[in-house]
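Selected chains only, in their assembly positions.
To keep things simple, chains are lettered A and B as they appear, and every chain counts its residues starting from 1.
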Amino acid sequence: MFFASDNWSGAHPKIAESLTRFASGYAAAYGTSDHDKLIEAKFNDMFEREVAVFFVATGTAANSLALASVAKAGGVTFCHYDAHVNSDEGGAPEFLTGATRLFPVEGDNGKIDPEALDIAVSRFDVPSVHHGRPMAITVTQATEAGTVYSLGELDAIAAVAKEKSLPLHMDGARFANALVALKASPAEMTWKRGIDILSFGGTKNGCWCAEAIIFFKPEMAEEMPYIRKRSAQLFSKTRFISAQLEAYLENDLWLELAAHSNAMADRLRAGLTAKNTTRLAWDTTANEVFAVADKDAVARARAKGAMVYDWLPPRDMPHLLGANETLLRLVTSFATTEEEVDQFIEVV
Amino acid sequence: MFFASDNWSGAHPKIAESLTRFASGYAAAYGTSDHDKLIEAKFNDMFEREVAVFFVATGTAANSLALASVAKAGGVTFCHYDAHVNSDEGGAPEFLTGATRLFPVEGDNGKIDPEALDIAVSRFDVPSVHHGRPMAITVTQATEAGTVYSLGELDAIAAVAKEKSLPLHMDGARFANALVALKASPAEMTWKRGIDILSFGGTKNGCWCAEAIIFFKPEMAEEMPYIRKRSAQLFSKTRFISAQLEAYLENDLWLELAAHSNAMADRLRAGLTAKNTTRLAWDTTANEVFAVADKDAVARARAKGAMVYDWLPPRDMPHLLGANETLLRLVTSFATTEEEVDQFIEVV
């Protein structure tokens, strides 16, 4: 009954197996081997266009270096208030972009409100050196609230980015979960919507450590090799990333794992709704579930081995919790089993 | 016949196996799991004292963040002219320390000359804000020249560090190779010599990706958790590092691999000395061999599949090469076989 986070899981057996398969032999280091290039080429196929691909060590690195690639003096990046980049990256986006600023924008359900975004950007979009100047917009898909931007919602954000001539970045730490939820193609959910740069996350979805920055306009990536090296994010044995990604992408394993993870979340959602000690705090569609729960019930469940985190209610939901209630975040992963879900529903 | 670098190898079978073994189940993320703590405790045993251990993604990150932990405004770090940190890290040490400076010091055989070091440090060790101020000394063990500081040579460097009250860092990207060459214990080669911080490298010696920063005075590491996070070097599934290191340290596999690698270099050294198309450029004791070779012989060897790099002669050896000669760097690894060595000796 582990629902703490999807990074509490290990790696999918096929990922582990691939690492074993690639362990022998020699290959050029620092991302220059044939196999690295082969994997990069798979991203071209997946996204139905030529892309530039850069492996990095962590999702935080992917987001931070994506923004670093468009950084400028006095730059301001617009994100949702609860975006991972704003709340959980310990200053890395600021540090690795050379001290640019994040500007949080409001919006329900973890999604940036396009009107609020337009107002926020406009405040900085003036010919003045004093206030800072717009540099990028970043959306998280799936969001930190477990929700997923619809294609139309992405279009609305992209319209602001286009009007303001700003690069648009997507934090795809849970890219596969969002994709499966939307039943969209990778291209449809990214560059066809106006996304310029994607943090493509594999770690939360069954890899050990596989994060990539994808540029949909390769010419935007010219500085990236130097930016990545300067940030100490260029692996020497890049094969260990390629090996994971080969298995991850093979026969759409990645989508299968995300579909499983989302299905487990569906099962959780159904179960929690049916119980009278718990209810859903809000609707989610990806692999995160937020539930209001009776504190005693939660204590009982924990006593029986359930691993779940209490969560801070969103700032715009001050009355979410009743007496003796707490907010739980539950995250499913490729490794979550029906038994785990059912057992949790039972004990809570 | 792959002698390009030790990071062209993959991973040792036992490392791969360990990753498979740890792939299932759940564990706390971000370095807080029991298993992570278990591995950290093994470092205490290995070094015969309590140490603070921080996993990071690359050797460049280990070096850069080690220096970041002692960084200050206007700080200057003293290193050998050919140190990896000075020559091959693309500005990462400067960037990740918040813009401090490296100051190269001369010395034969890739080793810092203690007298030159003393003079260099003294130049900056004055009460003035204009010139910068000493911040750290860093040695590479084994060096980039394939040589190894003797314990006495490390003492001489440490004496300067002590006299100037400077923290002393060791870049141990090839730590195991040096240790085996010296037949010293980890403690003898580090804190017993006055080393304060160590970049402990496992990647070049059979891991996929396993680098750690070791603080021999844990109180010096208080800022490190924040420094590491800010630099996007905190893995979420740290288990994948711990799993590698468990196998790496188990039954001294790491020393066995380094011993093999050094032995293969010995075999290369003997073979190259015996040939009349090649000679050793200088003596080395770890797993790097530098050879002056006839260009035609090298071309022939390459035509038969040998993968070796031409190398720039050191600045203090302007007359190293004769007519039609080139300098080669050959690196052996855990994966190098006697057959590979013998075949190369034959074809060169």
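Here are a few things to note about the model shown:
Keep in mind that, in the parts below, a residue touches a chain if its C-beta (ideal position, glycine included) is under 8 Å from a C-beta of that chain, and two chains touch if they have at least 3 such contacts.
Computed from a prediction, not measured in an experiment: that's the story for all the values here.
Because all chains derive from one sequence, the complete complex can be expressed as a copy number, which is 4 in this file against the 2 shown.
Assume only the chains that are shown with their structure count from here on.
The distance from the centre of chain A to the centre of chain B, each centre being the mean of the chain's C-alpha atoms, comes to 34 Å. Against chain A, in their complex, chain B makes its touches with residues 2, 4-5, 7-13, 15-17, 19-20, 22-30, 56-61, 64-65, 89-92, 95-96, 203-204, 208-209, 226, 229-237, 239-240, 307, 335.
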